[in-house]
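Okay, here's the structure, questions in a sec.
Shown here: the complex without one of its protein chains, the others still in place.
Entry: chain A
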Amino acid sequence: MLLAGGLAACGGGGGTPTLRWYTNPDDGGQAKLAAECTRASGGRYKIETSVLPIDATAQREQLVRRLAAKDSGLDIMSLDPVFVAEAANAGFLRAFPPNEAEQFTRGVFPPAVRNSTWEGKLYAAPFWANTQILWYRKSVAKKAGVDPSAPGFTWDKLIDAALRSGTTVGAQGNKYEGYMVWVNALIASAGGQIIGSAEKGDDATIGIDSSAGHRAAQVISRLARSRAASPTLSTDIEEQARSLLNGPRGGFMVNWGYIWRAENGDAEDGVIDKRIPADLGWARYPAVDPGRPSKPPFGGIELGIGAYGKYRDTLAVEAVRCVTSTPNMKKYMIDSGNPAARAEVFDDPEIVKEFPMAGLIRDSINAAAPRPITPYYTDVSGAVQSRWHPPASVDAGTPHRSGTFIRQVLRDQALL
């Protein structure tokens, strides 16, 4: 089907300028939008899509290699928000001048704008925004006697509830970007940040060795060493956490918004028990301290324009405008299940009907804390993963060790 969409896009004729859009894999939603915008352009351009590897780190690897070689055949790219700063700093992205920037940021969630901005300039157009929420089995919460949506529902209460009911708290503990998402959300929820004044490059202030860092370490260490942890926590990614929730010991899980679609789809296909979706509840990402509302993780995709493409100042901008228009964001959200980057889409009746938790997702994205915005993001994330993994090894010394290590890695004083 996605192929059909792509082929339809190619039907535009020979002399039409072609824009190449590198997309993250998404079951063809972006390819459909490409076809849509090609049609809407009335033959002035056509967009062809190329699919990048599945995981974010590998996507970045391929894009960076192409951009470092000044690939002129890279017009538009779907970028994970954490890589925008790096690409912008390296001169790989075309900046949007203020008059263009306005329309790409109007009504867009603040964390998405912050993540797309580097040194005061907008380098990418927010396309869709993502966040994690707490998913749980309503029956389990009832049995444990907790209301996860109550304000002040903390990780400690969550772990207690799972222990009481003999269930688990699923999380992403594999040594990969998803684990960094968890660590960062915990530190931000405790009122800290891993890196401050990131624009100073390798002189940035490192805030992981702080009281917030210690609180985060306590949460991870407590969960990982308790019976509420997944037996394979140290290799779990999103999908393992989901199957844990569907299993006999399933209770709670922090995970992205795609869960709703995935669970309903699996129930329809008979992969999981048909009663599970009806038993599925959702609440805001758990807090670390009772008095401080949580800062949920932030993710999604921003669209960057390659600095070396032939149509970077003309057709590429037009195409990005088309793809990120509010109607197309809504279309993409219904099509792929990925939340739009503009808040107004979430009030759309069609969206509310399709995603009953749309309001929660909107509020979570609004409150979300981005991961460190720094051109050295890969190093920072890798250094954190290296010292915080496996989750069961985290102890009171972890924040300090990781702080020292991040500094060393940033200064080329240690291998990673």
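Observations, loosely collected:
Here, contacts are C-beta pairs under 8 Å (C-beta built on N, C-alpha and C of every residue); 3 or more make two chains touch, one makes a residue touch a chain; residues count from 1.
Keep in mind that, in the parts below, contacts and distances are computed from a predicted model.
Of the names listed as "Formate dehydrogenase subunit alpha", "Protein NrdI", "Extracellular solute-binding protein, family 3" or "Carbohydrate ABC transporter permease", the one that matches the UniProt record for the absent chain is "Carbohydrate ABC transporter permease". Checked against the full complex, the one of A:Pro126, A:Pro375 or A:Pro391 touching the unshown chain is A:Pro375.
Against the chain not shown here, chain A presents residues 57, 61, 64-65, 68, 86-87, 89-92, 175, 201-202, 232, 234-235, 375-376, 378-379, 382, 411-416.
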